[in-house]
Each structure stands twice: as structure tokens, then as C-alpha cells.
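With one protein chain withheld, the remaining protein chains of the complex are depicted in position.
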Amino acid sequence: MSKVDLSVDLAGVKMKNPVVVASGTFGFGREYGQFYNLNELGGICCKGLTLHRREGNPPPRIAETPMGILNSVGLQNPGVDAFIEHELPELKQHDLAIIANISGNTPEEYGVMCEKLSAAGVDMIEVNISCPNVKAGGLAYGTKPELAAEVTRMAKSHSTVPVMVKLSPNVTDITEIARAVADAGADALSLINTLRGMRIDLNTRRPILKMNTGGLSGPAVLPVAVRMVWEVACAVDLPILGMGGVARGEDAAQLMLAGASAVAVGTACFADPYAPIKVRDGLAQITSAQGLDKVSDLTGGVRPW
Amino acid sequence: MSKVDLSVDLAGVKMKNPVVVASGTFGFGREYGQFYNLNELGGICCKGLTLHRREGNPPPRIAETPMGILNSVGLQNPGVDAFIEHELPELKQHDLAIIANISGNTPEEYGVMCEKLSAAGVDMIEVNISCPNVKAGGLAYGTKPELAAEVTRMAKSHSTVPVMVKLSPNVTDITEIARAVADAGADALSLINTLRGMRIDLNTRRPILKMNTGGLSGPAVLPVAVRMVWEVACAVDLPILGMGGVARGEDAAQLMLAGASAVAVGTACFADPYAPIKVRDGLAQITSAQGLDKVSDLTGGVRPW
Amino acid sequence: MPIEQICTIVEASKLNEYAYSFTLEVGDMVTRHGLKAGQFLHIACGEGLLLRRPISVCQVEANAPHDTARVVFEVRGEGTHWLAGRQAGEKVNVLGPLGNGFAISTDDRLLLVGGGIGVPPLLGQAVYTAGKATAVLGFRSADRAMLVEDYQDNCAEVYLCSDDGSLGRHGFVDAQLRDILEKDKNFTAVLACGPKPMLKNVAKVAAEFGVPCQVSLEERMACGVGACLGCAVQMADGTMKHVCKDGPVFDAKEVDWNV
Partner (left out) sequence: MPIEQICTIVEASKLNEYAYSFTLEVGDMVTRHGLKAGQFLHIACGEGLLLRRPISVCQVEANAPHDTARVVFEVRGEGTHWLAGRQAGEKVNVLGPLGNGFAISTDDRLLLVGGGIGVPPLLGQAVYTAGKATAVLGFRSADRAMLVEDYQDNCAEVYLCSDDGSLGRHGFVDAQLRDILEKDKNFTAVLACGPKPMLKNVAKVAAEFGVPCQVSLEERMACGVGACLGCAVQMADGTMKHVCKDGPVFDAKEVDWNV
């Protein structure tokens, strides 16, 4: 296993292994950093940032579903400046790719954030056009090709680091958005964000989430993620950060075979803080069991019928 | 429990209880009819019919996923005439609502099938505009409002029994299709059909399904189904047959609170042939525990925040 | 610093029809990681459930080779149902110590107010202040009562209430609290745990009498460690705090009780 080369390259961002933690599930690394050294990770997608501090949605924000969870956290975050001042320096002490995840209310906000974050020295910017929880803009950007392209252009023109655009699965044809974003100059794509879902408390007759609906993540969505990564990989020629339901090395390997250059682990951390490390070790084991030298050889290796 | 009135009315179709079995998961009733009397059910959505016999897709057609399954059966069926001749008479021996599920390659085919089935005396026709497995037309009808409306109009004008249109969840905005179909005269809506997904065999690097992708069903999709039933119930004023991941009375109750008048049980039968009966009994128990006389009082009872 | 610990259940007993008491071997969580009563453990409940379940610690003991922690829980849904089925000798996967317990010192003269499954987490505070505390314990009915003797053994006084009058005083704990404070305001703190409406009332009464009040809150959690921002509670100043990281114990004055 030690023989396997785990390093990958995601749109020019070099990572020592392909396992990233997904935005919003790992904060800025402090909490899970109590369990293990963050250097174990390939990278971190930080909690989604907005231009100004946001308190997020009212609770309850979490509901459990069969092999999944719904969340309606709603982009609670300290704002991009506070991130740069209070979180980034600490993160930079570590050897892992720092990917800032951003959401804006307008294309201009995306631009401003990209400028600040590029200057502050993050390794990559992940442009969230797909957060289903914020009424203003969030959903629309991710479901309309023209808007997605506009945000992408704005982010690109204000960034000096690679820009990765994060796609929503709540669309009829994800390749349409992927193409629009690729044409607009994105350096990479990440997918999938959460599927929209709902759970109702029978006794109170209330939706469990105060926002009524929320984003579904966790193992339940893995097959949708694999399908969409494959479709997007077939449709556009950009590196992909695959995510959605990864809990084990096998899940990650499926996403890589489908076309992902790296994978993110999100919800699985909640059950098991060590999930990202186990996914990494599982990937290494699978790679060597298949007689490969490099984990990156898995990428796009699926042989469709 | 015996006190609860379980009867429901779905667009004029009276059923003794709200539990229907989902199309494609219960054949024409013969197989599970070996386990219990079909009279226990409120109704049956028969395996999807086409104008002519179809052999369906090549195997493998089934893959397991976390709390879900993928299928790519692809509308294997004996054709509408053979159904009317060989299956319907047997089904009519039983006291349950017979709902014929149809898929066509053209609006005209839908019309022809509706005429034949109305004449043959089914209780209701479920128009499948959402089967993701058939390249010709299937997907397009379910994702384009105008096409969905056209098929609905054709089905309505050739039917003398209520027409229910089955919606696909693989769309950006399901209410858009629901409205188009409602405006075109549908008597009821059923949802959700399967979400498209994929699973890859790590060893062969082949998708497990010979069709590469297939339709995801089972508990994993329940939160998506609840959300969509709620959205559609808010958007249009038609009775809804809710389905997607129902395995227990609680799941069915969620769909009813979200707006469904009746529920269908599909994938759950594969694990437990008695699932529909357990769902029915669970619903009765929940209804009485909530101090209600009629299960139909659950319908639309959710109190959004 | 929280750790993941595979804990052997060394004692499992049923307190009443719904409530179970487990004593867990928690490794060095007490001696090394400072686990104390009022903090919580995040317990993995069965293979089929994705999320862990947060359960408060009601008593701890520093022991060799294993510290122990006692948890008491009621069966509410699938997770607690699974947990209730575990037997002594079986193991559970636990994250802890998590959250902050009550801010008290051994000198404090505490007025503990617990309702239902909010009763257990306060027991450790009674023990810690060595018999000086007064406790008001409320239950829905007599058959739901639990830990009454434990409290009697560790408190100066114990008052019992029940919603239906089948045990102790007929009525809610805040009425009892008011009666006590009317006679004696000399408590250094009111500590309360129970359903939110009860906590709101308790906080109000304590404020009226000018006694500082700490409350232990519940919210639906995912990570349990502060990473997901799932377990938000709204503060009076409009900001959000998080039960798992900033709580579960909050100063009652900070909480926005009007949501």
C-alpha cells in the first residue's frame, strides 16, 4: 500500500492524496483537527463563505433520512474577511490544499470575494452556484446556464488561483450547466451539491427543518453522484472533484472511475470523524489491489457498455 | 384500529385503503398474490405497458445502492392487448382498483392504449411520461412541459376512465411539469418515478447495469419524494398518488401529510412481500393514534413553518 | 479534546418503562480528557442509522483501568430504541467529551430543576456540590419517575412534581421553583434541564428572583463537534450559538426564548 502514488493534480492544484473534505461539513478544520493532523488530507473545502457574515437559517437545521441527512444550515459563516483574518493563517500552517467555497448574492459579490481570497493565498476557489438554502440567487445560479456562466466569468476574471464551479444536482440536465460553466472558463467542476428533500414529523405535522426543505447528502445520494460525475466527465473536458455520499474507499473509487480526479468526503464525517482517512486508505488499497501504481490511474477508467 | 376508515378517493376512483403497489414492482399481481389475497390492497399499478410487446433492456438490470436499488428493466411487457386478454380478467376477479400504467413512443400510441384500456374496463390509467430507461421519447415527455401536456391531452381525449400522469423527479422544477399536465386536463398526478443513478463495479470497471445508468428507488429517495409531493400539492389542485421509498406506515403518512391522497409501495416489496399490508396497517395505527377517524384526514395536513 | 472511544457497557438497567441507565467504560475520558457530568457523548446507534445520538453524561467516575460514565436515556425513536436493546458486555462507539457542562464550583448552593429526561444530567451537579443542592424534579406521572433516590442521597432537599398529580405536587416545576425562591433566594445558581417550554418558564422565574440560571438545551445534531453548524440556537442578541460546541449549557439570559 505504501507503494501507491496517491498524489493527484486538480486543475493545477497538487494534492498529496485525492481526499478532500466537503464544504460545510468540516468547518475550517479546527474541530476535526482535534482528532488527527489535517496534513493527512489532500485538501479542505472550507465552509461556504459570503461577503458579509451570515447567521444562517433558524433551527432545526438537521434531519435524518434513510442513509442520508437533510440540512438547512444556510451558509452561516463569519464572512470572507473574518475567514482571511482568523481562519486562513491557522489552516496555512498545514500541508493541504486550501479551497475556499464562496456564495454570492450577485456576480459582483463573487468577484469581490475571489479577489480577496486570491490575494490572501488560498489554493483554489470553489464557486458555489448551487446552495439550495438561500433564496436570493443561490438556486437560480445553479439551474440556469446563462447565470452560471456569468458568475463563472466574474469569478475567473477576479481570481489568480484556479476556479472550480460547484454544480447542483437539482436540474434536468447537469451537462447543460457544466458546458456553460466550462465555456465561461472554469478550471474545474465539483459535484454534487445536495439534492432537495423534506421530512415531516408525524406528531407535530411540521417539517422537521424550520426551512421546510433542505439538502440531502450522505450514502443515499451516491448513485446519483456517480451518474452525474460520469455524465459531466463525458460532456466537458475539465477536472472534476467528485462528491456525494462517499463513506468508503469503494465509493470514492466509483466516483474516480466515473471521471473524478479527486473526491470529497462530507456527511460521512459526522458518523465517523476518521472517514476521510479511511477513504484515503481504502483508495490506496483498491489501487494496489488493481495492480496500479498511481491512484490517478483510476480517473475516468470506467468502461461503459 | 378497526375503527379507522381507511377508504380513499383518488380522482373518483374509490379504494378501500390508500395503499397501492407501484408500477413495475408488482407485475400484474400474480406473484405476490401467492403470498396474500390481492383484496388486501387498495389498488395495483400494473407493470408498464406499451402498445406492442417489448423484451426490455439487456441484463444486468438491477444494482443495489445504499438503501436503494437501481433498475433498468426498460418496460419489458407483453403489450397492451396481451394484458387485456391474459392479465386483466384475472385481476378483475379481485376487489381492488386496477390502474394500467402506459408508455408510448408517440402521443398517438398513448391515445390508442387509452382507448383499449378504457374499453377493457380498467379503473384508471397512469400515464408514464417519465420512464428514464427508454431512449425514444420517454425521458423527453417527462422533462418538457409542452410534450407532457400534449401526451396528457391525447390520453384524456381517448379515455373514459380517470387519467393520472406520472411525473419524473429528474427535473429542475417539478411544479412546472405538474402545472402543464394539470392544465392539459389530467385527473390526478403520481410521483415520483425513479431518480437516475449509476453504480460501477470496481473490478470489471463496468457499470453494473448493462444500460450504464438506471432508475433509483427505495428508502434512499423518500425525502426527495416527500419534498416533490409537497411542492406539487402546493402548486396544483389535483389528487396525488405519492410514492418513492415507502417501506413503513410512517413513510406513507409523511407523503399523505405532504399532500398525497393515496400512496404506492414499490421497492419495499422486494425485501418484504408483505410491505404493502404493513404500510396499510401502520397507516391505520398512526391515524388512530392521532385521534382521527379517517386516514384521508392526513392528506395535505402538513403545517409548513 | 474529544476522542473516539469504543466503550463497553458495564451496567445496563431499566429505570422505568421508557428510561434506561447505562454505565460505560470510557477509557481515560474522565482522567485525561476531563469529561464531567453535563457534557454529552455522541453515540453511534446501529448500522442502519447515519447520525450519532447525543446523550448527556449524568455521573462520571475516575477509575483504573477505565473511567466510567453513566448515561440515562429514554426511548424516543429508532436510535434510542436500538440503544435500549444493548446488554451489559456489548460495546458502543462514542465520541466525547463534547460540549461544556455547567459552570459551577463545589461551594455553590445550587437549585436544580429537572423535567423528565432532563432530570439525569443534573445528578452529577448534586454529587459535585456534596449534598448542598436543592432539587426540583418533575415527571409526567409517577411511572415515569427516575433517580429520585439518587437525588435524595445527594441533595439537601428534593421536591417532586408531576403533571398529573400521581407523584408529589400536582403541576409544573416552575411553580415549585417560585415557591422555593419566595422563601429562600440564597442560591448561587439555578441549573435547569428539560423541555424547552419548561426551561423558558424556569429562566423567567429565576430572573425574577435575580438568581443566575444555566440551562441545558437540545437541538438536532449532525457532527456533534462544531463542524457542521447544524445544532444552532438563536441567542437574544440575534447571533447563533451551537449546542454541541458552545453548549449544551447556556446562560439563560443569552438565549432567545421567543423562537
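First chain written, first letter: the chains are A, B and C, and each begins at residue 1.
Assume a residue touches a chain if its C-beta (ideal position, glycine included) is under 8 Å from a C-beta of that chain, and two chains touch if they have at least 3 such contacts.
The structure presented is a predicted model; accordingly, all values stated were derived computationally and were not measured.
K.L.:
Which of the chains on display does the removed chain touch in the whole complex?
P.N.:
Answer for the hidden chain's contacts among shown chains: B, C.
K.L.:
Have a look at B:K47, B:R227 or B:R248 and name the one touching the chain we're not showing.
P.N.:
Residue touching the chain left out of view: B:K47.
K.L.:
Using the touch definition from the top, which of B:V8, B:L49 or B:M67 touches the missing chain?
P.N.:
B:M67
K.L.:
To test your reading of the contact rule: which positions on chain C touch the chain that is missing from view?
P.N.:
46-48
K.L.:
By the contact definition given up top, give the residues of chain B that touch the hidden chain.
P.N.:
24-27, 30-32, 34-35, 47, 55-64, 67-69, 71, 73, 76, 208, 218-219, 267, 269-274
The rule we apply is simple: only the chains that are shown with their structure count from here on.
K.L.:
If you take the chains that touch chain A and keep only those that also touch chain B, what is left?
P.N.:
Where chain A and chain B might share a partner, there is none at all.
K.L.:
Which chain has the mean of its C-alpha atoms lying nearest to the mean of all protein C-alpha atoms shown?
P.N.:
A
K.L.:
Where the centre means the average of the CA atoms, what chain is farthest from chain B?
P.N.:
C
K.L.:
With centres defined as the mean C-alpha position, give me the chain A-chain B separation in Å.
P.N.:
34
K.L.:
What whole-number Å value describes the gap between the mean CA coordinates of chain B and chain C?
P.N.:
Using C-alpha averages as centres, the distance is 46 Å.
K.L.:
Which positions in chain A are in touch with at least two other chains?
P.N.:
As it turns out, chain A has residues touching two or more other chains at 63, 66-68, 218-219.
K.L.:
So which bits of chain C are touching at least two other chains?
P.N.:
none
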